[in-house]
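Missing here: one protein chain of the complex. Every other protein chain is in place.
Right after this comes chain A.
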Amino acid sequence: MTWKIGGEAGFGIISSGTMLARAYSRAGYHILVTNEYPSLIRGGHNVVTVRIATEPFESLNRDVHILVALNKETINLHKQEVAEGTLVVFDPKDGEPGASDFPKKVVLVPVPFKDLVTQLHGEPVMRNTVALGVTVALIGSDFEMLATVIRDQFRKKGDEIVNQNIAIAKAGYDHIKQTFGTETSMYLSQVQKKEDQLVINASEALGLGAVRAGLKFAAIYPMTPINALIGFLADHAKSLGIVYKQPEDEIAGINMAIGASLAGVRSMVATSGGGFALMVEGLSLAGIVEVPLVIDLGMRVGPATGMPTWTEQGELQFAIHAGHGEFPRIILAPSDAKEAYTLTIDAFNLADRFQVPVFVLTDKYINESQWCVPKSYVTGEVVIDRGKLVKDGLVPLEGTSSFPRYRTDTEDGVSPRSVPGVAGGQYFANSYEHNEEGHVTEDSAKRIAMVTKRMKKLAAIEKEARPPTVFGESDAELTFVSWGSSRGPILEAMKLLAKNGKKARLIHYSWLYPFPSGETMKLLSPATRLIDVEQNATGQLAALIREHTGILIKEKMLKYDGRPFYPEEIVEKVI
């Protein structure tokens, strides 16, 4: 069942989606919340879509089953998305839509939003609360399920506000029960709740993964779509014993994070493409001074300011090639909140073990969409591996006076690292090419030795590169190839294709760089029909595959309108 609510920005549209999802998540249903909004605070059109199901699923479907229109514009903009029998909820005061306004046969559900709010002395902004009551009634759920969420949401604002909101939601609920009868086509059957679930977006999940991995310092300049991460870290800085610093710009941000990492704590930055463009020089610095660093690059529509609140996968090649000079890096790309949590923990361990920058490449769609994640998934034991960080018993190399921080004789190119303040560990972290103690050098042999040492890390990392994940059977007639957030819609598309008797397979990359070329050769070479599915205009993963394996994927499904893929459009294009 897919529920969509639309209305003017500033009318609590986004938070109503979270509340509805929380109510159903608590009851044991599976949920996914996505939002669409323009880059402004008031007056634009905001939309939230919540899919609720009794069984697990991977993405939204295109059809909307309950459309709640808090203004007339919502109907105009979204009438094409309705299915046969969709319930269209509207306020007659906004004008009565006719059945002929819709491409399919819908059921009109008039609800006097404005009147109900006025009768209970509420503010116009509380129409979204009426909508929640209406929705719960249409789905045939118990009102108390919603009431507890409202209580938690408004608890800090006092009993009066809590009670008023409950009364307003109840008025919507009762209105449906009285006027619409007791049964609708949207009834969801009961589920057995297994355990508590979190309703969490990928930014928050990434934050949770970071603090569980021992993050202590983050310097993040505000930018859509990573602002929820700032909120998470800032809200919990005190209780978690971490420092979140808002820098004056992204250049300061990455340099602060490098400074904190140099001084021995796990640190990170997060930004979107434009902010990352400013960080590029700092990335190169992290590469040569070999400090561990985690970067969440939350992609959005570019170039330049582009469409700042919409989604795209346009920065894979940028992340791979960013930075002047050559140095190793690792690029990971989660496809949802769960993977954002686990890959972030991996990112911190990899950064420490190999003393390199590690990217967690996300996008607006996953940064701001909310998934349900079982509580046990984020409370299990976490392994923290700080690699070759040494804090005592340090001695300088014979014949020199400083600690050989950049010694070149290690097999994997990773040298023991001391931190300022540790006795016997004195060295220079030097952005100039340097010798083993960090002193500047322009000597040919020493330059070669140091480049070789750094690039040995790339070979060591390559040994640990994770192969792509394979979904579906190897005898499938078509093979999708994807990375990051495209995974969900493709997996849903595969379900639809199976219903049509078409066998499909997905080869999905969460680990993108260093590129797992050997496994890719093995998996892709025998495939008969390969289809590259990406949210960009050039096929950046396909280019990477071509570069590293020679395999040319001719068939590409590229989308760059700022909206995530829908499973149905994938199906339509391959059949």
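Going forward, contacts are C-beta pairs under 8 Å (C-beta built on N, C-alpha and C of every residue); 3 or more make two chains touch, one makes a residue touch a chain; residues count from 1.
Basically, contacts and distances are computed from a predicted model.
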| item | value |
| --- | --- |
| Name per UniProt, for the chain absent here [options: "Acyl-CoA dehydrogenase", "Peptidoglycan D,D-transpeptidase MrdA", "2-oxoacid ferredoxin oxidoreductase, subunit beta" or "Polysulfide reductase NrfD"] | "2-oxoacid ferredoxin oxidoreductase, subunit beta" |
| Option from A:133, A:425, A:468 or A:488 whose C-beta touches the chain left out | A:425 |
| Among A:440, A:459, A:537 or A:575, residue touching the chain not depicted | A:440 |
| From A:47, A:60, A:167 or A:258, residue that would touch the chain that is not displayed | A:258 |
| Options A:19, A:68, A:82 or A:289, residue touching the unrepresented chain | A:289 |
| Given A:2, A:34, A:128 or A:267, the one touching the chain that is not displayed | A:267 |
| Sole residue of A:176, A:220 or A:242 that reaches the chain not shown, by the stated touch rule | A:242 |
| Hidden partner chain, residues of chain A it touches | 22, 25-26, 196-200, 204, 208, 211-214, 216-217, 219, 236-243, 245, 247-249, 251-253, 255-267, 281-282, 285, 289, 375, 378-379, 384, 400-402, 419-432, 438-440 |
